[in-house]
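One chain of protein is taken out of this complex; the other chains stay put.
Lettered A and B in written order, each chain numbered from 1.
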Amino acid sequence: MLTIGLTHYLIVAVVLFCAGLYTMMTKRNAIGILIGVELVLNSATVNLVAFDRYLGGQKLDGQITALFVIVLAAAEAAIAVGICINVYSNLGTVDVDRASRLQG
Amino acid sequence: MNSLLGQTNLWEAFDVGRDLFLFSPMIAMVCTMLLIVACPIVIGRGTRTISVAASFGIAVTFFLAWRVMGTVGDAAVSGFSAEPFLGLLVADKLSVGFQLLLMVFLAGVSLLWLMGSARTERNAPEFFILLIGSALGMSLMVSSANLLTMVIAIEMASIPSYAIVGFDKRDRVGAEASLKYMIFGAVCAAIMLYGTSLVYGLVGSLSMTEIAAFTVAQMSGGANVTLLGVALSCVFVGIAFKISAVPFHFWCPDAFQGAKIEVTTWLSVASKAAGLVMLARFMSMMCAAVPSELNMNLLTPLAWVIGVLAAVTATVGNFAAYKQQSVKRMLAYSSIAHAGYMMMATAVFIHPSASGAGAGMSAMLMYIVIYMFMNLCAFGVTAMVSWEAGTDDIEGFNGLIRRSPLLAVPMVIALMSLIGMPPMAGFIGKWWILVALGQTGTLLGWSLVVVASVNTLISLYYYMRIVVQMGIRDSGRRPAFSSPLSGLALVNVCAVVLLVLFFAAGPFKERVAGFSTSLYSVTVTSPVSHESLAVADQEAGQ
Partner (left out) sequence: MNLLTAIVFLPMLGAVACLVVPKNLVRQVAVLSSAATLGLSLWLFPTFLGGGGSDATAIFGTSYGTLHHVIRLPWIMGDSFSIEFFLGVDGLAFPLVVLTTLVSFLACLASWNFNSWKVNKGIRAYFFLFLLLETGMLGVFVALDFFLFYIFWEVMLLPMYFLIGVWGGERKEYAAIKFFLFTLAGSVLMLVALVAMFFYSGDAIAAAGGSVASGYLEGVMLQHGTFDLIELATCPTIQSYFASGSTLFLGMKFATVMFMFLFIGFAIKLPIFPFHTWLPDAHVQAPTPVSMILAGVLLKMGGYGFLRLCYPIFPTGGEVWAYVLACVGVISIIYGGLCALAQTDFKRLVAYSSVSHMGFVLLGIAVMTKAGFQGAMFQMIAHGISSPMCFFLVGVIYDRAHHREINRFGGLWLTMPRYGTMATIGFFASLGLPGMCGFIGEVWVLLGTFDAGAKYPWAYPLAIIAAASVILTAAYILWLIRRVYLGKEREEYKGYLDVSGRETFILASLAVLCIALGIFPTQTVFNFTNGTLDLMLQQVTNAIAMVSQSAVSGGLIG
């Protein structure tokens, strides 16, 4: 019988992180990149909660930090989507490669 | 009440009133934001009403910060913790002094905005909320003593900044700039958070002092050096994004060019300065965690990483500024270069017990003060010239010395100061950084002295392009013009300050040096280095 331990959580987090990183680097659509960002944030949350559970003892620092991360993700998503809407109404696309008026 | 949970009142350990007072400047900023939210409902959303409310808030914040400054003295006080630096937030001369500076700068930027964009803009409440919101984030950045607050503070400063860059919704360039800024910021923040989670796993705490103690312990032959390196690098990405250190600088020119010039002025100084102070605080904690002066070479790899990045940042910024036609974009690259100079000062690792401790920190602080005035002056002139010319192209400066000498002369002073020519304050700023680097006496220090000096030479040419346009080339096509009196006053006062700070370099240094003292009275309470610290104290005593 396999016991689920810290390592397993960490592996999940790393997989999430890598998936997020891959998404951020390959997607050209702003929303796609933001989804990648969310994946990375979630991997951080998983890490924090797992570390707290297995190493943190009584302090609950990790749990609290995880809550903050969730709030940050929400705040960031709100403003990010707002900006994307603004860009879409101005440029007609949210493709980051098409936003190329500022260069040099 | 004591027996409600069957245990002693946790609050008794803390003087809540004092703690609230220590952070009252930030609370005042929050209140100002709320006030500005309330204004449109109660009075109206006219630009004048809102700017009065905002100025009131800025003045109150300044006053409170002034009062707190008197209280904190040379010590560092943590909120809700008996130990300095173990709470989430810390109040010391550094953080409070930075808030004072920030308010001065905020007032200057607001004035610039009122003269410029406010004339066509009807969204004053939103603008000021975002501006003060980012100021709040920056105040938090310089007050954080914990990785969690660092992350939150960075986000708090960044999120309003994304919005404010694309503030004009009809402006396509602004929209593009804010998109790029936001995407870059979000990615960096995510990586920083992942790094934070790893650091938490390794250290078991997010307190900066404990992280520093753990790092130093690992540096002297720990098993987790590599993993810690990865984690700290991830954390560094977030800070480097704020500083716009190479290779995390790509957002900077785009965001700065696309934003309104007032916003560019604000971001070019405030957000970078906050990031630098944060980095410097972290690094001084590292130094303080080293058991004794003799062990400082433990931190050599760290110094090299930061030093090399700083050197590359300064050089890349200067070279990229060469071919720019837009003055805004040129100044954006120049701000990257200056961030590089300031970052060099954070690579000065001197043990708290050694003579000259705090040299790097005070050099950086002086540079920030000077840089604020230089940039306010340069951007102020650029703003007024570009309003007149309708473009921020360098051509707009043509013949400025004839058309508006009261703009051209301060601009020359600001540009000479940016180059680092005496007798302008910019030279003094650079000088103390060079001295701080020389003080280390290491190979890195002297190499950075050479790099910083050579960069002065590299930067000369592109700053002089503006001078040439103003003073030497005059096609005679552009007519003379007059700028708002308050604007002329703003830039000329800045120029005079730049001259005064040069001649009063001695008193200026003494003042600023006092701001870094608290950082070097840190007592690390982590079990890792308790004993070794006692040894260090003994040695310092002898």
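Criterion: contacts are C-beta pairs under 8 Å (C-beta built on N, C-alpha and C of every residue); 3 or more make two chains touch, one makes a residue touch a chain.
These figures come from a predicted structure and were not determined experimentally.
S.K.: List the shown chains that the missing chain touches in the full complex.
M.R.: B
S.K.: May I ask which residue of B:Gly73, B:Pro247 or B:Pro423 touches the chain that does not appear here?
M.R.: Missing-chain contact among the listed residues: B:Pro423.
S.K.: Of B:Gly222, B:Gly356, B:Pro484 or B:Gly514, which sits in contact with the chain we cannot see?
M.R.: Selected residue, touching the omitted chain: B:Gly356.
S.K.: Among B:Leu34, B:Val52, B:Leu294 or B:Val450, choose the residue that contacts the chain missing from this document, as touch is defined above.
M.R.: Residue touching the absent chain, from the options given: B:Val450.
S.K.: For the full complex, which residue in B:Val308, B:Ala389 or B:Ala505 touches the chain that was left out?
M.R.: B:Ala505
S.K.: May I ask you to list the residues on chain B that touch the chain which is not drawn?
M.R.: 355-356, 401-402, 416, 421-423, 427, 434-435, 437-439, 441, 443, 446-447, 449-450, 453-454, 456-457, 460-461, 464, 468, 471-473, 505-506, 509-510
Note that in this section only the chains that are shown with their structure count from here on.
S.K.: Whole-Å distance, chain A centre to chain B centre, using C-alpha means?
M.R.: The mean C-alpha positions of chain A and chain B differ by 26 Å.
S.K.: Quick one: in the complex, what on chain B touches chain A?
M.R.: Interface residues on chain B, with respect to chain A: 148, 151-152, 155, 159, 162-163, 166, 169-173, 175-180, 182-183, 186-187, 189-191, 193-194, 196-198, 200-201, 204-206, 253-254, 257-258, 323-324, 329.
S.K.: What residues of chain A sit close enough to touch chain B in their complex?
M.R.: 10, 13, 17, 20, 24, 30, 33-34, 36-37, 40-41, 43-45, 47-48, 50-52, 55-56, 59, 61-62, 64-65, 68-69, 72, 75-76, 79-80, 82-84, 86-87, 89-91, 94, 96, 99, 101-102, 104
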